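The other protein chains are all here in position, but one chain of the complex has been omitted.
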Amino acid sequence: MTDVIDVNQIKEILEDFAGRRDWNKFHNPKNLAMALAGEAGELLEIFQWLSETDAATAGDVAEIKENTSLELADILLYAIRLAARLNINLSDAIQRKIIINNEKYPVEKVKGSAKKYREY
Amino acid sequence: MTDVIDVNQIKEILEDFAGRRDWNKFHNPKNLAMALAGEAGELLEIFQWLSETDAATAGDVAEIKENTSLELADILLYAIRLAARLNINLSDAIQRKIIINNEKYPVEKVKGSAKKYREY
Amino acid sequence: MTDVIDVNQIKEILEDFAGRRDWNKFHNPKNLAMALAGEAGELLEIFQWLSETDAATAGDVAEIKENTSLELADILLYAIRLAARLNINLSDAIQRKIIINNEKYPVEKVKGSAKKYREY
Partner (left out) sequence: MTDVIDVNQIKEILEDFAGRRDWNKFHNPKNLAMALAGEAGELLEIFQWLSETDAATAGDVAEIKENTSLELADILLYAIRLAARLNINLSDAIQRKIIINNEKYPVEKVKGSAKKYREY
């Protein structure tokens, strides 16, 4: 099933959403960073009391899957709104970060190493 | 400039990245939620001591823009990895959340209202 | 007005609180760290849309002061509970951290320097 995020389109939708509510004044990058982190806190609340085993199969529980979907959506929407405010190209940032991670964690050095992973 | 995130492609890249390092065992959904929130904490650190005025123009400061880009990329990568683990379609979740927000915050009721916004 | 936290007393109260509800099984240190971070996210939500000016005088607004009090209490309670689980002496840790900070940020080097502070 296709799953493609057109970031520029979402940026426009969010700009229109905020503009029509006179909310642009609230969308300082600092405030958006806080809002994103607040949503990340809500994501934690979904998983915090689950055992490791229950968390591993959380995708099979409709309520958890749906709650997680909507929290991730909140996080992505704030990420996109913040990117719009700072003129950041998200797909470009993602591609660059993947390359950085590949160089930072060479397979031969970190494979099976929990210690190295703790520094990830 | 085009900015499109092919979520399924990134899911595959991350699966391959983790698999080759024997890191799948660490990628329990609970752990991924924690890692995402940890990156959100690093995003906060970029903006926490900036004045409102400096934060508003942070996009003009190359170092801040670059640091924010890479933190947002970290957040998105963990969001995509978590979505992969729970079989979540992110673009679908985003579209649904936009509709929910439109219904939850009718323009005529919330326009210019800081109070309503605090409940956002 | 006196303001003294008897950490050992609170540790006992929380142990009793959890024990009587059969909740000790949920209080793995990892889960407690998540719960603390979730409460920190709720603290953010109090301040995220406030202007710098409104935030500076937030202590004069009874509702904000009360909400902040209770969020800080939640955070401290989880911190104390986590300290209990890891056998950590919090007042000792605080005293040591104050000394570390004094050595890390010598007055003559960092005074008035936003740059140094950003690394704080």
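We call the chains A, B and C, going by the order they appear; numbering starts again at 1 in every chain.
Definition applied: a contact is a pair of C-beta atoms (placed from the backbone, for glycine too) under 8 Å apart; a residue touches a chain by one contact, two chains touch by 3 or more.
Values in this document were obtained by computation on a predicted structure and should not be read as measured data.
J.: Could I get the residues of chain B that touch the absent chain, sorted low to high?
T.: Touch set of chain B with respect to the missing chain: 26, 31, 34-35, 37-42, 44-45, 47-49.
J.: Touching the absent chain: which residues on chain C qualify?
T.: Output for chain C: 1-8, 10, 13, 17, 20-23, 26, 28-30, 33-34, 36-37, 40-41, 43-44, 46-48, 50, 52, 55-56, 58-59, 64-65, 68-70, 72-77, 79, 82-83, 85-94, 96-98, 100-102, 105, 107, 110-112, 114, 117.
J.: Residue-wise, where is chain A in contact with the chain that is not depicted?
T.: Interface residues of chain A facing the absent chain: 30, 33-34, 37, 41, 44, 49, 51-52, 114, 117-118, 120.
Note that in this section only the chains that are shown with their structure count from here on.
J.: Report the chain whose mean Cα position is at the greatest distance from that of chain A.
T.: Here the answer is chain C, farthest from chain A.
J.: Have a look at where chain B meets chain C and say same if over half of the interface residue numbers show up on both copies, different if under half do.
T.: Mostly the same residues.
J.: Need the CA-centroid distance for the pair chain B / chain C, whole Å please.
T.: 25
J.: If a residue has to touch 2 or more other chains to count, which residues of chain A qualify?
T.: Where chain A meets two or more other chains at a single residue, that happens at 26, 34, 37, 40-41, 44, 47.
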